[in-house]
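The complex appears here minus one protein chain, its other protein chains still in place.
When the chains are written out, they are named A and B in that same order, and each has its own residue count from 1.
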Amino acid sequence: MIGAGIAEVFVDAGARLLTSALAPIPLRPPAASTIAEGVDRLHFALTGITLFFTVIIFSTIFFFMIKYRRQSEDEIPPEIEKNVPLEILWTGIPTLICVVIFFWSASLYIRNARPPDASTEIFVVGKQWMWHLQHPEGVREINELHVPLGVPIKLTMTSEDVIHDFYIPAFRVKKDVLPGRYTSLWFQATKTGTYHVFCGQYCGADHAQMIGWVYVMEPSDYAAWLSGGASHESMAQAGERLFTQLGCATCHAGDNTGRGPSLIGLYGKPEKLRGGETRIVDEGLIRQAIIFPNSVILPNYPPVMPTFQGQINEEQVLQLIAYVKSLGTQERTGK
Amino acid sequence: MADMAHTVPHSPALVHQFETKEQQHDAGSLGMWVFLATEIMFFGGVFMAYIVYRALHLEAFIQGSHFLDVTFGATNTAVLICSSLTMALAINAAQTGKSKSTIITFLILTMLLGAAFLFIKFTFEWTHDWTEGLVPGLHFTYNGPHAPGVQLFFCFYFFMTGLHALHMFIGLGILATLTVMAYRGRFNGEYYAPLEVSGLYWHFVDIVWIFLFPLLYLIGGRYGGGH
Partner (left out) sequence: MSTAVADIHEVPAGSRVNYLNASYGIKSWLFTTDHKRIALLYLASITFMFFVGGTAAVLMRIHLIEPSGALVQPETYNKLFSIHGIVMVFFFLVPSIPATLGNFLVPLMIGARDLAFPKLNLLSWYVYMVGAIFTLYAVISGGVDTGWTFYAPFSSLYSQTHVIAAALGVFITGFSSILTGLNFIVTIHKMRAPGMTWFRLPLFIWAMYATSVIFILGTPVIAITIFLLGLERLLHVGIFDPAVGGDPILFQHLFWFYSHPAVYIMILPAMGVISEVVTCFSKKRIFGYSIVAFSSMAIAVISFLVWGHHMFVTGQSVYAGLIFSVLSFLVAIPSAIKVFNWTSTLYKGSISYEAPMLYALGFIGLFTMGGLTGLFLASLATDVHLNGTYFIVAHFHYIMVGGAVMGYLGGIHFWWPKITGRLYPDAWARFAALVVFVGFNLTFFPQFMLGYLGMPRRYAVYPEEFQVLNVMSSAGASILGIGYLIPLIYLIWSMRYGPVAGPNPWGARGLEWEVPSPPPTENFEDIPVVTEEAYNYTGARQTLG
């Protein structure tokens, strides 16, 4: 029974194989971002080097196997034990190749590491087994990401549970999505279209189904999509609502009359913490303050902030952060 | 106590895989050193994890460390150092052909000191930690400042001192075996390899504690230093 089933699967797949064998198997996914061509070039250079040396080694072996095959049991091969210049040559050439590849790759990598300042930010929360995405304007998506063409997009990501990974093959970008921390990647799409999103880090039962699509749209279409449909409160507005709802406003009054510091103009500035270290107020620090308040107490303030761990989810944390960011444009007053 | 053993030195048979007694002795020594290398990596791994978390949660770890009693820790350090001394004296006694009762005396002293270490650790320190509700996973009731970090600190405290205590127990077993061997007159000026090799192990366990004590008990400047 099982044998018949397996055989049937083989036959079915074989038929499918034959029909698609007529269509060429692609060598690479669509190249739809600014870095894709560069990565492909490096990849195919490495492919060339790999095939070159593999062919050289295999053919040399094959050649020697035939040319020096044993003719008689008594033959005694010559003593050839070493050749220092040769050793230096075949140490030097691979080293040189490695050095070149390293620098080529590192420069690509460094260039791709930091998002351009004017990036549009979109926020991603991964959880078993789906992706929740929020645009700052308030639009939310599940397993889908609409982005405009030709604009640098920065994804700030975190996980609700285990380690996931956000992978867009067409853009050649990938980054792990971690619980308790923010990671980010950036890309700039160069071609409209629909592209795969995969979870790239094994995360449990439905890891293979934690997939989705990126829709790259012309900027005008994207703007239309963004404002279409039901009106949404922006992330900052949602954050402001939470700020009041959860009682944050009580202590963090804007005029410094509360027990906690005002948050106006706080985002992006360096702050000295009670422990003595100075840190930039970024997404990570604000999240830390919300979840582990006692680890980010400012000097001259009592350590009385309660934790909100367990009361809000990661998406709501991001909304609060968006709100605090929106306050950051104002001048800082007070202590 | 001139109980010089004038019996014929009783060295063990040369086991079949070795050609000479020197080779057998050298192999045993090298084997113990290689084993200690694995132990260094074993403890080293935990130490690294501890150091990372200490850097990430300094205030919490200082808080946690303050729950530990430096007096007991320091006493235990002294106890172990003395036990290393008595161990070395035991080996020296064998090396210089002293009487077997000298060897046995030093071995027993070493065991007593080792047992004292464990006694202080379990009866005074760990029991106290239990009653204070500082045992993560089993009985952890602390909810003052930095509670999660303090719990992390105590995880590592119990894991590291527990691992060390396990090695002490094994060491006591080895010492007991050595005592029996000494009683049977196995050791003399020419044959004391088991003592030497076990001494290496015992000293290693001592050195691990020398690292554990400051790392766990003395962070954050306990006596009027920086916070």
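In this section, contacts are C-beta pairs under 8 Å (C-beta built on N, C-alpha and C of every residue); 3 or more make two chains touch, one makes a residue touch a chain.
Worth saying up front: this structure is predicted, and the values here are computed from it rather than measured.
Screening A:L27, A:A118 or A:I142 against the full complex identifies A:L27 as the residue touching the chain left out.
Of the candidate positions A:G150, A:P169 or A:G193, contact with the unshown chain belongs to A:P169. Only one residue in the set A:T54, A:T194, A:S220 or A:N256 touches the chain that does not appear here, and it is A:T54. Residues of subunit B in touch with the missing chain: 16-19, 23, 26-27, 30-31, 34-35, 37-39, 41-42, 44-46, 48-49, 52-53, 56-57, 60, 136-138, 148-149, 151-152, 155, 159.
In the full complex, the hidden chain is touched by subunit A at residues 6, 9-10, 12-14, 16-17, 20-21, 25-29, 38-39, 42-43, 46, 49-50, 53-54, 57-58, 60-61, 64-65, 68-71, 74-83, 86-87, 90-91, 94-95, 98-99, 101-102, 104-106, 108-110, 112-113, 128, 161-163, 165, 167, 169-170, 172-176, 178-181, 183, 196, 198-209, 211, 292, 309.
To be clear about the criterion, only the chains that are shown with their structure count from here on.
Measuring from the averaged C-alpha position of subunit A to that of subunit B gives a distance of 47 Å. Considering their complex, residues 275, 292, 294-295, 303 of subunit A touch subunit B. Taken together, the subunit B residues at the contact with subunit A in this complex read 57-59, 145-146, 148-149.
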